[in-house]
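One protein chain omitted, others in place.
Moving on to subunit A:
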Amino acid sequence: MRAQAIDHAAMLPLYLAAATAAAALFTGRFAKAAAMIGLGTASAAAVWIGLGPDRAAFAVGEWHSYVADDAAMGAAALFAALAVLVAAVSGRRPGENWFLLTASAAGGIALAGARDLITLVVAVETLTLPLYVLVTRPGRDGAEAGTTFLIASVTSSATALMGAALLYAATGTVHLEGLAAALGDAHAGLAAAGTALLLAGLAFKLAAAPLHAWAPLVLERAPLPIATYLASASKLGGAVAIVWVVAFGLRGTASAGIVVAVLAVASIAVGNLGALVQRRTVPLLAWSGIAHAGYALAPLAVIATAAGREHAGAAASAAFAYAVFFVLLEAGVFAALTAVRAEDGGAVADLAGLWKAAPLPASVFLFAVVGLAGLPPALAGTVAKVAVLEVLASSAVWLAVVVAAGAVVGLAYYLPLARAVLTGRSGAVPRRYAVALTIAALALVAVSLAPQLVLDFTSVSR
């Protein structure tokens, strides 16, 4: 048997992240600096590899298990950058905290390159596992949140694995490309069941309904920096996993489209209605995040129809682009919240007067909230919505109307949130993390003014 040459350049970001995790474990009080520098380097490396030609490793015939194309490297760079942002707004924490965070980011980078079901599921687990520890604050409430997260996560992982196993039983391969080729004449029942279980399990990471209930509870009770990570990088993980599976593996399977359509519509309905009644900031954002998961999934639903399957690439690109814009905005809003709230997110009314008391976090917060509402001048959100609606308008107008209705409801809770920040007066507000927030703000403004930056790497070809 011939040993296969490994393209180490393709693996460079993953190596760097893994090495950073190891370093963070042993550098004691320099662990935070080591984690930030290491992940920053990994992010830069991912951008550098992404700008070069597409690479791949671990081939079985034509099919690769690990691919470093533009989309994968863009996602990898984003995972690392979001982890750096989370570290920057974290303050002082014990050393193992940084190890866990970096390990999770390494899982994200692996996920970005994963092109077979086993790598994908393992990467998702690597991304999630460290979070069991990180989300748990000392005390009864924290333990409850941690346990909820653990149970929900394990259940959904088992569901996803079961789905993967059924798909393997139906087609005899775990490579996504192989699935795409073999699903056509596989056992229809097995394939449909596998598709449904796999997608539903992965939807947990994205907090899409019906596996959404953990999100508001866990986000509210986790430390705010970890909530930032859960709302941004972790959700990106879920979105990437689903987009990869659908775009590369299930793009010809109508049942996948139906499953995604159900997930999307349920998420939009549940998330928006849930957010309407929230009076506390973090649960409001968490519920609205469920709705956004629905918007991100919606374009993938077009593969339910024959006409839509011809646009599978465009649909996957739109879903991925929406997810990227969304997690950038979520990262902005949570980072700003972390900067101004010492303990937890508090009630919406507690944000009153932020505009006067802390202009920089308040403007980041406002920009991100307006973006989540999809309105100019925060064009990042508008462009994301345009990307989704363009795909839906071409093959599933009814779903476009559902998305539009969801966005209208969304405005009903985003506007009061913006109003709370703008009006009133507040006492002293902690002033910290100015550099991190400035960089986050610049990134948001950059993707607003030049959305093509994001749209370029999110175009999932093939």
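Definition applied: contacts are C-beta pairs under 8 Å (C-beta built on N, C-alpha and C of every residue); 3 or more make two chains touch, one makes a residue touch a chain; residues count from 1.
Definition applied: contacts and distances are computed from a predicted model.
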item	value
Choices "YCII-related domain-containing protein", "Proton-translocating NADH-quinone oxidoreductase chain M", "RnfA-Nqr electron transport subunit" or "Sugar ABC transporter substrate-binding protein" - which one is the UniProt name of the chain not shown	"Proton-translocating NADH-quinone oxidoreductase chain M"
Option touching the unshown chain, where A:L14, A:L297 or A:L379 are the choices	A:L379
Hidden-chain contact residue, picked from the options A:T41, A:T147, A:S426 or A:S459	A:S459
Of A:I6, A:L51 or A:A412, the residue in touch with the unshown chain	A:A412
Residue of A:I6, A:L51 or A:V397 touching the missing chain in the full complex	A:V397
Touch residues of subunit A, complete complex, unshown partner	317, 356, 370, 374-377, 379, 382-383, 385-387, 389-390, 392-395, 397, 400-401, 403-405, 407-408, 411-412, 415, 419, 423-425, 451-452, 455-456, 459
